[in-house]
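I have placed the structure first, in the form of structure tokens, so that the comments after it can refer back to it.
Left out: one protein chain. Kept in place: all the others.
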Amino acid sequence: MSEVAGRMSIQVGAHYLEKEQGGRGVLLGGVPGVAPARVAILGGGVAGINAAQMAVGMRADVTVYDINNARLAELDMFFGSQIKTVYASRLAIAAAVRDAHLLIGAVLVPGAAAPKLVTRDMIKTMKRGSVLVDIAIDQGGCFETSHATTHDDPVFEVDGVIHYCVANMPGAVARTSAFALNNATLPFALKLANLGAEKAMSANRHLAAGLNISGGNVRHRAVAEALGLPLKEK
Amino acid sequence: MSEVAGRMSIQVGAHYLEKEQGGRGVLLGGVPGVAPARVAILGGGVAGINAAQMAVGMRADVTVYDINNARLAELDMFFGSQIKTVYASRLAIAAAVRDAHLLIGAVLVPGAAAPKLVTRDMIKTMKRGSVLVDIAIDQGGCFETSHATTHDDPVFEVDGVIHYCVANMPGAVARTSAFALNNATLPFALKLANLGAEKAMSANRHLAAGLNISGGNVRHRAVAEALGLPLKEK
Amino acid sequence: MSEVAGRMSIQVGAHYLEKEQGGRGVLLGGVPGVAPARVAILGGGVAGINAAQMAVGMRADVTVYDINNARLAELDMFFGSQIKTVYASRLAIAAAVRDAHLLIGAVLVPGAAAPKLVTRDMIKTMKRGSVLVDIAIDQGGCFETSHATTHDDPVFEVDGVIHYCVANMPGAVARTSAFALNNATLPFALKLANLGAEKAMSANRHLAAGLNISGGNVRHRAVAEALGLPLKEK
Amino acid sequence: MSEVAGRMSIQVGAHYLEKEQGGRGVLLGGVPGVAPARVAILGGGVAGINAAQMAVGMRADVTVYDINNARLAELDMFFGSQIKTVYASRLAIAAAVRDAHLLIGAVLVPGAAAPKLVTRDMIKTMKRGSVLVDIAIDQGGCFETSHATTHDDPVFEVDGVIHYCVANMPGAVARTSAFALNNATLPFALKLANLGAEKAMSANRHLAAGLNISGGNVRHRAVAEALGLPLKEK
Amino acid sequence: MSEVAGRMSIQVGAHYLEKEQGGRGVLLGGVPGVAPARVAILGGGVAGINAAQMAVGMRADVTVYDINNARLAELDMFFGSQIKTVYASRLAIAAAVRDAHLLIGAVLVPGAAAPKLVTRDMIKTMKRGSVLVDIAIDQGGCFETSHATTHDDPVFEVDGVIHYCVANMPGAVARTSAFALNNATLPFALKLANLGAEKAMSANRHLAAGLNISGGNVRHRAVAEALGLPLKEK
Partner (left out) sequence: MSEVAGRMSIQVGAHYLEKEQGGRGVLLGGVPGVAPARVAILGGGVAGINAAQMAVGMRADVTVYDINNARLAELDMFFGSQIKTVYASRLAIAAAVRDAHLLIGAVLVPGAAAPKLVTRDMIKTMKRGSVLVDIAIDQGGCFETSHATTHDDPVFEVDGVIHYCVANMPGAVARTSAFALNNATLPFALKLANLGAEKAMSANRHLAAGLNISGGNVRHRAVAEALGLPLKEK
């Protein structure tokens, strides 16, 4: 789903940069003779890479920020002179935020709250009508000013900057997402159907790790803690 | 302006393919494992090429149709295996319309009404939730079912197909368009300012061709005819 | 050798699509104005990637099918909008077979018989004069209708579909293959020459795993079983 | 048709380089670790460019020779570091012939016999099992050793070099060629059908230039001369 | 020769940006995690395009400025998201100069003095250790602060900015330049040798335009004016 969200983030960003949507009225890729918009992508993981692919494809001026040097080297290898990669020091992030027309928050730390990389003070330095998209909103968001929104009412404005923080972005392209999800889960479903639940979980620890309750006992630590029930791991 | 409209056509097409906008819920480029959407672009002129650049950039499955073989060869040279080029026979157009998720009408004949290449019967064969964008709407549109719309109310539906037919597409990215327009007109403005109107028009026939009225006489045939006044060419 | 076979598969496929060879008479890449042929590659491993490189290079319309989502994501990253990647569900494979002009079977499971992914019923849906190349034929082939052939008599026809199932494809480009093989085996040869067999095998377990007989005893399980002799592992 | 022939020339070249076809046994693109074959293309016109596209696509080491510097600059712009361009001095051609594994003759001078750029002495310097394809054979060929062949018996050998000189190369991919031809001639056919022959020829001088006989008179100089009949131009 | 000069301009620029040469100590392409240098190229003609190719190749952040919109569109088509194209208004040039690490003057107006696009005041805004290369120096240069230098003493400094203004840049790569020059002049030499001077000039007006003196008379206006002798055109 990170792939869907990453790719969509540029599409929605381009949309809200349109004048009728309250945006700055710039075309992501510019046209010959008119410079393109600047897109800053915070985080070079799966979501960030997919965002970069779309932003480059739409001919924006793209920079990706990360603190993982090996990852930045990989991105540099793949994208060549089509993107810039910059180490995500606090100083670099502040400059990125100030200059960007479109700012993508793609810092997802698996199983943890996203770090608040961008403060409200930084947001204040952005141009009016700029747009930010917080892909990490499901984990709390990586902008201080973010709060989750829905597809019915997807954006709000803070300090003249449009915030798109829809918690379930892939829902907008439900058909594509359903296929993607199916591709990811089908192998597990087939294992369950062919082997039965017991054997399937013995054979595959990823599957076993997803078990919440069995035999009248809570088997999953997080569920036990959330519900205040005793945990009995298998 | 054809460049702006061509590039925007894919951006708005992607937007209206989203489920919340009434579209089919497909992501233009798909994701790994899920096939991309099919984009058919009718016309390989400036608008069509710019549309193709964006559609390829967003990783759609793109085919461009034209009747100019030399132009198709140029596109093939530029885009390589990233697009398909097909001669725009009636049969090929009918198949293109039927299969496309996003259909771009980019057939602009300078100074003439756009030909109605796509009939309502063809539109009926499209999947529900497909989207078409008529870039040629300023010249009457190249789909039988098109009629001009505005940025306030940009789309309507015919036979389950979303029609985006905004007459002034570049207005949505006013800042980019203003610069582009300025680049195109600045040389004329400088000539007028430096030489005065008379000399500037003598020196530049493109400028002279734009003259409507001077010395109390109508100098432009179309204006004279439209207003029922006598024409007095210089 | 998978690299050689993968690259050759497209070259032989293009050849047998020629009319004089009994094929459909289509040029893999088409020409400007005429759509390219569709190439479906089953399996995105080394052989499949090399086939994809050549098919893209010859400007065909290429789709790669695999059940490994991570691998599909890698291919998508490398090839961008030049190929489509689709999860290899049974449904997707059936559609792929039906539509393809050239079908490449590149499903190689190391040390195991290739799975019969494509049934005869699927083959029957293909257009007359289509071509399939079974790279997995050394392991039994991944099409139900495959049986091994030789360079002297490389193809046969089933239901109007040309089958190329040469068991030793790299032999056709013996010079290239000899160098490739040499590159792969030279390090072992040098170790043997420099250290002697005993030390070389102690130092390198890959080498040791290749030992069949020593000191009058069979050292390799498969050989012992095949010959009905006692195994004495070192 | 030059596009079809240019693209096919690489495909047939790759085929005859196979060992079973009498060729040198090299794979056009090599594999990682084994250098690719060298392809020399004489002539950077439509046929030459299309040959270069395929040869690059199959990962060969490609050089294009021409005496038109502007054309070489265009090719350099398009292909970047993927091909080398060299001015076609006699010295350069001799070196090209000597080093090439696959030599493409694509020097087509419209309406004139192709110049014999490559002498038999040069051919003698080639490696045994090298292949040459003479696309210009319809106009007499651009190799001294060429003579026209057919799809039934397409090749012959001179000094150990395989010569492919089929006069009607596009016939091998009849389906693709038929569509391509149709695309090129359809506009004329439509004009004839809509306007009648007289008006159509008045309206279109390309069409008129094709008229051979009308009103009992020979209208075309070449036909008149060939048949020894009086010419009566319209 | 514009091609040689354009390509060399980036190579010498990269060299003088090194610390030991007095430059700013930045690597043109940066490295992963460190932003590349900014290269501004004034003029999108042959020299400018060749400079852009090298600058992109070395992974710099490249912008090309020109007042010819059609040319900018061509560059955009060729380079895609690898360069930015901006209309060369005075404002845009001032900003370009201020921000650039490497500034290339490639504004060559055939047969005329190069316009002084960049004033000393603009140069003053550049960072210390920046470098400019004036390819137009043979025609007077396009920077106010330029004056011609030689390969023996190629650079000088104004306001902390290194100026490379060698009048005969291609001399540095004499071997490549000699071949290039030969390619350009060989056709004329062959004509002269085959036809004799008189006939060759009759047959080719480019050749005839180069005649200075014949039959005891000065035939070339510029030569006549320069020497104060009477002109007698043929």
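Order of writing sets the labels: A, B, C, D and E. Residues in every chain begin at 1.
Just so it is clear, a contact is a pair of C-beta atoms (placed from the backbone, for glycine too) under 8 Å apart; a residue touches a chain by one contact, two chains touch by 3 or more.
It should be emphasised that the depicted structure is a prediction, and the values quoted were computed from it without experimental measurement.
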Which displayed chains the unshown chain touches: A, C, D, E
Residue of E:Arg24, E:Arg38 or E:Arg71 in touch with the missing chain, whole complex considered: E:Arg24
Residue touching the undisplayed chain, where the options are E:Gly33, E:Gly48, E:Gly105 or E:Gly141: E:Gly33
Option from E:Asn68, E:Ser89, E:Thr119 or E:Thr176 whose C-beta touches the chain left out: E:Thr176
Footprint left on chain E by the chain that the document does not show: 3-4, 7-8, 11, 14-15, 17-20, 24-34, 50, 53-54, 56-59, 151-152, 171-177, 179-180, 183
Touch list for chain A against the chain that is not drawn: 67, 69, 73, 77, 80-81, 87, 89
Where the missing chain touches chain C, by residue: 3, 46, 49, 53, 57, 78, 179, 182-184, 186-187
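By our rule, only the chains that are shown with their structure count from here on.
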Copies chain D and chain E - rotation angle from C-alpha fit, nearest 5 degrees: 120
Same vs different contact residues, chain C with chain D, by half of numbers used: same
Chain separated most widely from chain B, comparing mean CA positions: C
Intercentroid distance (Cα basis), chain B paired with chain A, Å: 33
Where chain C touches two or more other chains, by residue: 29-34, 56-57, 59, 69, 73, 80-81, 87
Pairs of chains, among all present, that meet the touch criterion: A-B, A-C, A-E, B-C, B-D, B-E, C-D, D-E
